[in-house]
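Apart from one protein chain that is not included, each protein chain of the complex appears where it belongs.
We call the chains A and B, going by the order they appear; numbering starts again at 1 in every chain.
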Amino acid sequence: MALPPHIAAATPGPATRQPTYALVGNPNCGKSTLFNALTGLKQKVGNYPGVTVEKKVGTAYSQHGQPITVIDLPGAYSLAARSPDEAVTRDVLLGRRADTPQPDRILCIVDATNLERNLYLVHQILDLGRPVILVLNMMDVAAQAGLEIQAERLEQELGIPVIPCQAVNGQGVIELKVAMSRTDLPLPRHAWDVPAAIAPAVAEIQASLVAHDRKLPLSARAEALLLLTDQDSVRVAGSTPLSPRTAEILKSWQQRWESDGTDWAGMLVNSRYDSIGRIAAQVVTQAGAGGPTLSDKIDAYATHPLWGWLMLGSVMGLLFLSIFTLAEYPMNLIDDLVANLADWVKGSMGEGDLRDLITDGAIAGVGGVVIFLPQILILFFFIGLLESTGYMARAAFIMDRLMSRVGLNGKSFIPLLGSYACAIPGIMATRTIEDHKDRIVTILVAPLMSCSARLPVYLLMIAALVPGDRVPVGTKVGIMLLMYTLGTVGAFGFAWLFKRTLLKGAPPAMIMELPPYRLPGVRDVLFQMLERGWLFLRRAGTVILGISIVLWFLSAYPKAPDGATNQQQLAQSFAGRAGHALEPAIAPLGFDWQIGIGLISSFAAREVFVSTMGVVFNAEAEGDDTAPLRKALLEAKWPDGRALFTPLVCFTLMIFYVFAMQCISTIAVVRRETNSWRWPLFQLGYMTGTAWILSFIVYQGGRALGF
Amino acid sequence: MTLSELTVGASAVVREFPKSGAAFIRLREMGLLAGTRVTLVRTAPLGDPLEIKLRGYHLTLRKTEADHVVIEPVV
Partner (left out) sequence: MTPEFQSVAALGIVALTLLAFAVRAWRRRRRPAGCGGGCACPSVKFKRG
């Protein structure tokens, strides 16, 4: 064991504990590809407690079959964190998180085509005083661009192993594994000049970190340097805060510098880049100036004032088309499977509550949510594909100006787009938004985008609204389009409102790298898609299963007398009573208690409204054919004999569905993503409130106009 | 002259840079420093944000930030 004493002291030694590497690098440098290449499928994905940053841990095997733990830290440009992702990377590396031990060794991956900027993070990490291995990824691309990089020279300059590599095709991975299994990894020996004006502050903060925050001396120096560039840094739940003494010292230095005009943070960044510039000058040779690259040529079209829009429109169109057409077959398949399973249970069990619980509760409830799995998989496949090719950044670049009109930035575009399929993946995709307020606003408005669960409700209501096949298809499509437009306009309107009132903040910056276009890493994309799909299924199998069982109970108890029809049973049940209790609140919208039951049951998933209406009006829809149900709806009456589903009520009900927040799964995801009950409850309130008010205006206005 | 006034395709060297502000610290960490050579590659279809090239890679920033970056055009 030739580890330096301060590391040997921190780790129990190789005999009792396998070495742990943290994998760190800039976004877009091939980090996930390398992680997948190193660990294969031996990965475990979770969350850092309290923050929704993905935690990935995998096991790699050395040439001798020794297991090596690899923690894949989120991509970061700097340890002075600007997003929750970067904050987790910083906090793990500095040993600030109780849930993740400070890694013994660090694996830094850099994009060889863009060495200078990538080395900035490496430079900060070298300060930590841990053994570091540097991986020069995309050496082939660099060679094509006429860049010659002398890895041996870099090795000498930094004093750490430097491994050239092409993670995409696995070249260099064996050499990397050999280096990773070394027990005698050297410590970095790079020196750089901390500006003289700042040095005393660094020393004082370092001493305080050692004394008051129980940090090791070398890591304390790195942290001191970092604290000085890390103004108003992002804090995440689950990380240990600074001791008050250290925070005080830091503050007093900052006040002193502010008063005498010292640009301390800028000076530190400058001297790092000076040091990096010197290294790069010795290591990198650029052969020839190089004309426009393939990326430049593609971008001339992809971000062109005309072709750019067309391309974005086609990509979006293709995304939608695949979500709604490609997903149809597997969705029908799942639908059939669920129906067959329910039939089989019905056939093999005697009549009774347990059978009903299994078929009407568990199978119907979970099936109703699992049916969206194909759409979710397709959406994540597309998002992954767009991310890995580099087009995602262009979409954000093009859309930024429009999004900034409502106070958001281009990065909110894809999450909102994805919410047309289902708000859950859309909300999960907001993790790429750095600014906390922007992210909350995007999460708050995402469920206003009409998700595909509303589609069956719209279809049923349109069928009841314009009965018969006499009306041209155009009218039906027009109404449908109107609903989608209303939701979209609502989402942007509320985003505008929230950015001006509740979540006021400076307009967010749009500092984003436009990475060169690359061929997609299909394996990595598929892998990520399956991971997300699995998380979704696990949810369906636990929380949603539980909710479905409870909802079943509410509609099955208390029991009606023997011989009652399903309809009478439902009226008698807790759900029916809730519908009755709800009636005074929804009567001004033209809805009676039976529609109220539908509204309540929608919380399991909005399309459950359709099947509930089937039970309420005692007309089971046969497969996709809603004709019997439609007929039953049109025959439904208020006690005084007025028709219940007048065209105006159908239209009002659609308006209500556009705006109302009626999805327990979304509420649960928002709670998890925002880590508090405040936002999901607020969302429930403002959306349902808006839905009520608008429905009231439409219904009462429509009646006044004589509809 | 500021970065937002640069014409598309032209290059310049950064002269002055705002000291504070989270966005500017991040821009520096991304390698945009006094003395760095930048090229304005293009603007987005609606005129904002800008795409610049520096240190061999492409970066976007909004005009509101570019307004504060003082540059000296390179002929």
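In the analysis below, a residue touches a chain if its C-beta (ideal position, glycine included) is under 8 Å from a C-beta of that chain, and two chains touch if they have at least 3 such contacts.
Owing to the predicted nature of the structure, the values given are computational and were not obtained by experimental measurement.
Chemist: Please work out which displayed chains the absent chain touches and list them by label.
Modeler: Every shown chain touched by the left-out chain: A.
Chemist: Which of A:546, A:588 or A:701 touches the chain that is not shown?
Modeler: From the options A:546, A:588 or A:701, the contact with the absent chain belongs to A:546.
Chemist: Kindly state which of the options A:304, A:518 or A:672 is in contact with the chain not pictured.
Modeler: A:672
Chemist: Which of these, A:354, A:489, A:585 or A:693, touches the one chain of the complex that we don't see?
Modeler: Reading the full complex, the residue touching the unseen chain is A:354.
Chemist: Would you write out the residues of chain A that touch the absent chain, in ascending order?
Modeler: So the residues of chain A touching the missing chain come out as 20, 44-50, 55, 57, 69, 99-101, 237-238, 349-357, 535, 538-539, 542-543, 546, 549-550, 552-553, 556, 672.
We adopt the following convention: only the chains that are shown with their structure count from here on.
Chemist: Using the touch rule from the top, collect the residues of chain A that touch chain B in their complex.
Modeler: 77-78, 80, 82, 113-114, 116-117, 120, 229, 231-232, 263, 265-266, 269-270, 273, 296, 299, 303-305, 308-309, 393, 397-398, 400-402, 404, 410, 507, 509-516
Chemist: Touching chain A in the complex: which residues of chain B?
Modeler: Where chain B meets chain A, its residues are 17, 19-20, 22-23, 25-31, 33-34, 41-42, 44-49, 51, 55-62, 64-65.
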